[in-house]
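A single structure is presented below for examination.
Yeah, one chain of the complex is gone here, protein chain that is, but the others are all in their spots.
Order as written gives the chain letters A, B and C; numbering starts at 1 within each chain.
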């Protein structure tokens, strides 16, 4: 039985409240992901997540919201598949595991936890104006810093294809 | 911003190894769900889950596999969106929370845990040749027992529409 | 390095609201567990859980409450170690995994989910006036039904010792 070809699954992570500039970046990332035929995975809430989903839907993409709460209605209006988890911030690891690569835009502590989990779990991390991280010893983590949403998506999709 | 209409999300639960009869029931449930435009949520593995997904894909439906392990390749070949959770049996509660109603077909202990969680979390449970449950006191749980896959789907979709 | 001997970890599961008779059973189970030197694992809330913890503390035992919410103060007053999980009913699987055997007293849907998960994960289940379960095919699950709290504890501790 041949498995039908699967679209790439790319997570977009960022804060539930963000600047207009970050929202514009996220929307452009969402648009570019949809044009690539990738499924957009996110935490399903507002801010960067909502802007990314809005962009994806504008280009006919498909969006998944892995929600912290128990009610699907907490998803932003551009989420096609809301998945309430009831796990609070415990859902962050599920966002990362569901994805084959992660695009981080700005972000605060929740986003930082997702970047860290992605690094731990071997998901490539592409960063747009996001956290700078330095361990006490050794090299900084391999975050692929890019300058534009289009470059973020191109790189994330390329890196994702190397993962199962 | 008007929310675009969402398809119903119905979970099909049952064992990863099942009889040919249960597989036939599950495949027919999958077909009927797809014809109703419902999204099929399941645990993503073999047996009842695979048969239901195969049925749904035969009718052009959409299938989600919420997997126990960390590798998307453990999904059966008819899963459109594999979501590895890395939570083992802890993912059962996620299958239930993701759904607006649950159809149980046969099943062993994992399925029993999902039936119980669905009852606890207020998801309607429709049963096809599944567990019989009696508490020490009080009435048996409100499992809607049906005689055919088509009736199972009709009832699950109708009951799901009463939930957010 | 020799590992210091560990006490048995036994879960007591049952509803957060229960009859006076169930509470009396649970309290006697808690007392007997403490006299055996076992650690009592539970969901940390009221009803059967609280009565079991109260019994354990009356005999100088140690009690762990794996809580559904995010606030340690939701533990009953007899919990020594409250562990808020923020996972809601998703914490049920953690109660079961933490234990080497499970004693079910009465119980409703949450308890039923824990019995099912224990059966799935290979934890021996000892039952006191609890659910009766029958699969569609095959033998009923191996729930060890006992007639007294003392017998429940004796059996649970004996069966637990066969597990890592």
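The definition used in the following text is that contacts are C-beta pairs under 8 Å (C-beta built on N, C-alpha and C of every residue); 3 or more make two chains touch, one makes a residue touch a chain.
What you see is a predicted model; the values in this text were computed from it and never measured.
Within the whole complex, touches from the chain that is not shown fall on A, B, C.
Screening C:13, C:33, C:94 or C:143 for touch with the missing chain picks out C:94. Screening C:30, C:61, C:86 or C:141 for touch with the missing chain picks out C:86.
The chain not displayed touches chain B at residues 70, 85-90. For chain A, the residues touching the chain absent from view are 19, 88-90, 92-94, 106-110, 112-113, 115-117, 119-121, 129-137, 141. The chain not displayed touches chain C at residues 1-4, 6, 9, 39, 57, 64, 70-73, 77, 80-86, 93-94, 97-98, 100, 121, 164.
The definition used in the following text is that only the chains that are shown with their structure count from here on.
Highest inter-chain contact count (C-beta pairs) belongs to B-C.
Where chain B touches chain C, the two copies mostly use the same residue numbers: shared numbers make up over half of all numbers in play.
Each chain gets a centre from the mean of its Cα atoms; for chain B and chain C, those two points are 29 Å apart.
Look at where the CA atoms of chain A average out and do the same for chain C: the two points lie 39 Å apart. In chain C, the positions touching at least two other chains are 88-90.
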